[in-house]
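Heads up, the thing below is written out as structure tokens.
Of the protein chains in this complex, all but one are displayed in their positions.
As written, the chains take the letters A, B and C, and residue 1 is the first residue of each chain.
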Amino acid sequence: MVDSKKQWKAWLYLSPVIILTLVFTVWPIINTVRIAFLNDYTLMGDAGGMTFSVGVKNFQKVIQYPDFLICLKNTILLTVITVPISTFLALLIAVCLNSIKVLNKLLQTIYFLPYVTNTIAIGMVFATMFSMVGSGFGGADPYISTAGIINNILGVFGIEPVNWVNAGSTYWANMFVMIVYIVWNALPFKILILLGGLQSVNKQYYEAAKVDGTSRVRTFFRITVPMLSPMLAYVIITGFIGGFKEYSSVVGVFGEGMGPAGTEGTLNTMVGFINTNLMGKKPREGIASAGALILFVIIFAVTMLNMYVSKKRVHY
Amino acid sequence: MTNLLSLSSAGAGWLLALMIVCILAEVGVIVWLILRQREEARAKTSGNGVMHERNIENVKKTQKVVKFLVKVLIYLFLVAVAVSVLFPFYWMIISSLKSYNEYALEGEFASRVTPTFFPHKVMWSNYAEAFKTANLGTLFLNTVFVGIVSTILSLVITVLAAFAFARLEFRGKNALFAALLATMMIPGELFTITNYGTVTNILNWGNTYTALIVPFLVSVFYIYLLRQNFMQIPNELYYAAKVDGTSDLKYLWKVMVPLALPTIISITILKMMGSWNSYIWPRLVANDELHQLITNGLRDTDFAVYLADGSRDADKINYPVQMAAVTLVSIPLFLVFIFLRKYIMKGVSRSGLKG
Amino acid sequence: MKVVLQELTKIFPSRTKKGQEVVAVNKFDFEIPDGKLVGLLGPSGCGKSTTLYMICGLQKPSSGKIFFGEDDVTSLAPEYRGVGLVFQNYALYPHMTVKQNILFPLQNFKGADRLSKSEMLERAYNVAKLVQIDELMDRKPNELSGGQQQRVAIARALVKMPRVLLLDEPLSNLDARLRLQTREEIKRIQRETGITTVFVTHDQEEAMSISDIIVVMKLGIVQQIGKPQSVYDDPVNLFVAKFLGTPPINVFQGTVKGGRLYIGEDNVLATPDVEDQEVFVGIRPEGFIYDKNGPLHCNLRNVEVMGRDVSIVSTSDASLNPTIRSIVDADNKIDTENQTVSFSLKPHKVFIFNKETEERIRFGNTASPAEVKE
Partner (left out) sequence: MKKLIACILAVLLVVSAVFVLAACKPKTKPDFVIPEGGYDGSAVTITFMSSMGQDYGVILDEYLAEFKKLYPKITVEHKRGGDYDTNRDVIKTQLSNGQAPNLAFCYSDHVALYNSSKAVVVLDDLIASQIEQTRADGTKEILGLTEAQKNDFIPAYYNEGKSFGDGKMYMLPFAKSTELMYYNKTSFDSWELPVPDHWFATDGKQGLQTTDKTSMEYALAFIRDKDPNCTPLGVDSGANWLITLFEQFETGYTKSTEPHYLFDNEENYEILTTLRRWYQNRWFTTRSLLGGNTYTSSYFTSKSSNDGKKSYISIGSSAGAAKQVPTADSGANFTVGVTMIPQKEANTPIAQSKVISQGPSVCLFNAENPQEVVASWLLAKFLITNSAFEARYGAAAGYLPVIQSVQQLDGYKEILDNADTGLNMAGMAAKLCLEYKEALFVSPAFYGSSEARDQMEILLNGCVVVPNGTADAIRQGIIAKFRDAKAKCEY
């Protein structure tokens, strides 16, 4: 009974969205694809009237980037580690929050604070928290003195201070700081969604479980998690998409160098690679577009995989 | 090796130590619980699987203790997480109250190696200076103006689109919606360069508010959120309204919007916060004093460190003042969130995000 | 195993600040004999569900005690009470198949009660056969009809062989035909397992038809406890009388003068050793006898033929309900031309109640047969 009048009206309501999306989303995509296939395309060259041959040179160039594998590895590692941790932590926090009355409102407000703050500023705070002072980093016997709070706290427990972010710090020390920071940043949104989901679960399932003498742990895994599975699937999928686009958090902690002094670039991510070719000193928009397309393909594949997995295991 | 005693006022140090103790206590409680469970299992008389008589006294006692301990466990865990979430804020705020030397452990503080937890000399002047140097006034007004206008316009668009997607049937609806969702997967940087060309060259909106507002009116996530919410309103209402002749818009305004109000309010708040944190695009498109927004205003203002003779030390950035500026900028967001927290929570959960 | 409730009370703090609290259950004393099926009956909001939840431990009583056999389980958590509960809308785990739903309670057994996998499966199939859903084991709850879901819920409650089975308005979500059938099922299952069962309903017909004992409640206070028939035949007050029986009892305003009961002017019945007073008179629909020169005269409205008997609908100024419904044997020839119709009454089907307290006033020769046999 879809009469044409109804059709026309639907398109009318959607017209603002469609026009804006066309101009500001579809056209950039088409333009990016166009640029990606123009060899060694640079915007400045284009403005200066240069002509470019069509080909896949840009894509080869992306692969040939000496640190391409490092960027890929970092992007994947950061995503694969932080998404599960932040999702599980958020779930745990949401369930605990849901089971208490006193202080509930206050704690909810506190947990949501990181969502409201400026990523770069907090990045700087994290950098100082994990920093050391003194000039001997990376040397044979670097000064172990430290200004960072974290090392001071470790000191309280007699643990040797660790060189987290300064020159000569190990890759995994840097990654640890990044993981802590990304999880810290990702929690609020996830808690919000999962808490919302928990509140819409019918109370009687829990009462039935209680009467059947189900332990808390079993209730959590056999009832709460399955009932929350649509929200969990959503949070994990958006988590992966966000994870692959990680960049500003690394800049927040390590600055544009994407790594501690002496090992600059070891924490560079795919988006970092794209940005250096967009905003850097040797801008090559062609290569940046090719890199962005490759990243999009990876994200698309992972999201399809996630969707497929969630179709199987999620109960709607 | 420094030890904690040298920390003159180790308030926050102890706070963080408390957090570590919380976590250790938890581990202890969990282990005790597991032991308790195992030992309790052994103590029971054997039975053929029927819910058998148990020595009720023993069960009642353990049940009370276990219940209490689990409550303690939950509160310990939640407090530990709260401390770890709050600590960076605490550190940001006290950094904003320190003098540059105390922050960077230079000058008279050069001999110190561990940072101070409470500013020796509380520098409220940092906030005044931050407000003045970064002329937060104009930045604030710009951001609020851009925020409100873009939120209202985008709200209208989102409601209309969500209504169409949720209620009206038209061919290609699902394909269009899937395509829109797909755009969320594309890294933002991809759009920036081309959009910059479109905005400055073709539309030449360079350095205008329109350039800051229009490109981001369409936010797919909010359309998705509102569509979920609209879909939960039963169809019969729509048909009933149709029967007695109400037009789509009247129905939308009279019935759907009121019902989905919490979600709409939370979208408004989250949208406002989004425009607060945008950084790369404003810097590219509208970077002159007139149109600068807060984040890129902060980024470009060089917060000066003044030498003894009053001249500026060009190399050094006065981080405490920058932290003060960032705190000043974050306060309105905190307040908005604290007052409207209920709506945000309800808005998102109401949408249920099922399916 | 018998269940004893001693002065069980539950007071809910009022949500609004100034409003006073709500007494949901007020000093409920009752002993549920072992193996009996007890129906908690009453209008909605009378505290029957609250009582049920207090028995199973989901609600903590404000005061009073609950005993399972000799054990005082008042403050014991539900999982330790060995209770099976069936919810009104079944609360089957939507993401689990029927088999998983039924197995779920068994998997919670700890320590000595733990069963092997095969034992669990066997128990599950037995109880599934008992409730005749053994061929639906691999279906998901949303693929089953209301009745089938109901039976799965019962199976899940029974599989752990609880000491007490509790059902919260088990039939309210079913359509009429299914309700009759499931009602019998519950009775059959209870008799076969011999498990002490308490079920809650607001449908008096359902309660009377299958319970061994019924407890009529109103606003948290127990009105009457007893066998369905005896409570029906010997209501302790007007509320209980009106609540039981379909079609409902007809209530009139009457007066007792000189040992005689008058409805309006008609002197309908002898009521020896009752002082003169204004009274309420309750007459069961089956308490009328179609008698041309019966003492009670009403204006005939119409006659509904129902096969085995006839239902005469009439009105009278003294009646408190809009119409009076009397059921008489079909072979009475009802003279429909005549405007008025007159009846004589079966004494044991007529109850009189004090005007103020609505308490039942018994009079001489009407000791109903049921009570005697007790």
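Throughout what follows, contacts are C-beta pairs under 8 Å (C-beta built on N, C-alpha and C of every residue); 3 or more make two chains touch, one makes a residue touch a chain.
Everything numeric in this text was worked out from a predicted model, so none of it was measured.
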| item | value |
| --- | --- |
| Chains still shown that are in contact with the chain withheld from the display | A, B |
| Sole contact to the chain not displayed, among B:141, B:202, B:249 or B:335 | B:202 |
| Residue among A:12, A:30, A:100 or A:159 that touches the chain left out of view | A:30 |
| Residues of chain B (touch criterion as defined above) contacting the omitted chain | 104, 106-108, 110-111, 113, 171-172, 175, 193, 196-198, 200-202, 206, 284, 287-288, 300, 302, 307-308, 311-317, 319 |
| On chain A, residues whose C-beta touches the chain left out of the figure | 7, 22-23, 26-27, 30-31, 34, 42-50, 61, 64-67, 127, 131, 133-140, 143, 145, 165-168, 255, 257, 260-265, 279-283, 285 |
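Here is the rule we use: only the chains that are shown with their structure count from here on.
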| item | value |
| --- | --- |
| Most widely separated chain from chain B, with each centre as the mean of CA atoms | C |
| Chain whose Cα centroid lies nearest the overall Cα centroid | B |
| Result of counting contacting C-beta pairs for B-C and A-B, higher pair | A-B |
| Whole-Å gap between the CA centroids of chain A and chain B | 14 |
| Where chain C touches two or more other chains, by residue | 77, 80, 109, 160 |
| Touching two or more other chains - residues of chain A | none |
| Residue ranges of chain A touching chain C (in the complex, touch as defined) | 202, 204-205, 207-215, 218, 222-223, 226-227, 229, 315 |
| Interface residues, chain B side, partner chain A - complex | 1-4, 7, 12-13, 16-17, 20, 70-71, 74-75, 77-78, 81-82, 84-89, 91-92, 95, 105, 113-115, 156-157, 160-161, 163-165, 168-171, 173, 176, 180, 182-195, 197-198, 214-218, 223, 248, 273, 277, 279, 295, 299, 319, 322-323, 326, 329-330, 333-334, 337-338, 341, 344-345, 348-355 |
| Residues of chain B defined as touching chain C within the complex | 37, 40-47, 49-54, 56, 59-60, 63, 67 |
